[in-house]
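Have a look at this one.
For this depiction, one protein chain was excluded, whereas all remaining protein chains were kept in their positions.
Up next is subunit A:
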Amino acid sequence: MTLELLQGSVAITRAALAADCKFFAGYPMSPFTPLLEAMSREMADASGVCINAESEIEGANMALGASAAGFRAATGSCGQGIALMQETIAEAALNETPLVVFNMARNQQDYYQCTRGGGWGDYRTITLAPKDITEAVEHTQLLFHLADKHRAPVILYGDDLLAKTLVGVDVAPLDLPELPAKDWALDGSASGTGSSRQVWTFAMGKKNDPGPGPDGQWRRVAAKFAEIEQVEARHETVHAEDAETLVVAFGSAAKFAEYVVEELREEGHRVGLFRPITLWPFPGAALAEATRGVERVLVFELNAGQMIDDVRQWAHDRDTIRFIGGVSIDESGLAFGPLLDAPVIRERILAEHAEHAEPAAAVPTARS
């Protein structure tokens, strides 16, 4: 493995190109901008197209068009810009067009936006939240695969750290299963044959070949997302098996929480971490299992409490849940504030943990 020193946005761009992404359109917005710039620089050499769109709405629809034509396509922004794209994301879900959306978010306040969505209709968006750039490189490739596999919009939940940090990284192509050819994609070849294709949310089909119509189509799409919920949930646990206190965190916050958990373990505290890798589908069954033997569940997220709704829904005992996160934004309003720091997280975990538990003798540690 050869590591190359790359900015996170460049690493993610290279990962997208490794996944055969051929189209990107976006509108500058911090901290998404470096990803757009990297795509703009690197896409031409990969015989792809990158358009500096005139609005998020246009960018998302351009990507939808490119994808409907059968090519891997993506767009991106951060919270406010993704808000403008919600109509298109819902449309892609309901007319079943694959679409990868990079949310290089300013903080963790977009959890609801990613997992509940702001569009209309019965749809969901698979959302992967990498904890660092190495994982973001894998997730980017996986997302293009999942978007095609399920013919659905998917989201990478990034942030300022993932967009801008320079790290040594190896953008190795992931070995993913081959997917069926996109026989639904529009290339014009079926025009005039009597069996021309149609991509349409209402799915009424052609006069000579009626489709399922809105009722049939939207039932089918809803059933598809119910199935995805069963098979695509991903999570990671650290020292969870014998933990008295289990911290739940995602994305960069989980990376910091993991560091603190390791530190506390070395000091003999029975503390563990549960990290949802997919925010939707939320790894609920795994969380229920992981929280079975714990005395308290501490939710650390950099917002006023959004993921905690999912934790409450799935934790073994709701009465054990405490919120130790909070809104924390830097002075610019564009990146994380002082709460994303190991000493602060450590203090908040210990405030709950030490109140009830005495430091135990050091126990062998294992990661699952």
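Just so we're on the same page, a contact is a pair of C-beta atoms (placed from the backbone, for glycine too) under 8 Å apart; a residue touches a chain by one contact, two chains touch by 3 or more; residues count from 1.
The definition used in the following text is that contacts and distances are computed from a predicted model.
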{"item": "UniProt protein name of the chain not shown, from \"Cation acetate symporter\", \"Glycosyltransferase involved in cell wall biosynthesis\", \"2-oxoglutarate oxidoreductase, beta subunit\" or \"B12-binding domain-containing protein\"", "value": "\"2-oxoglutarate oxidoreductase, beta subunit\""}
{"item": "Of A:Thr13, A:Ser77, A:Thr201 or A:Thr237, the one touching the omitted chain in the full complex", "value": "A:Thr201"}
{"item": "Contact with the hidden chain (one of A:Ala19, A:Ala66, A:Ala243 or A:Val271)", "value": "A:Ala66"}
{"item": "Residue of A:Gln80, A:Ser189 or A:Gln313 touching the missing chain in the full complex", "value": "A:Ser189"}
{"item": "For subunit A, residues in touch with the removed chain", "value": "22-23, 25, 49, 51, 53-55, 57-59, 61-71, 73, 87-88, 91, 95, 186-194, 196-202, 204-208"}
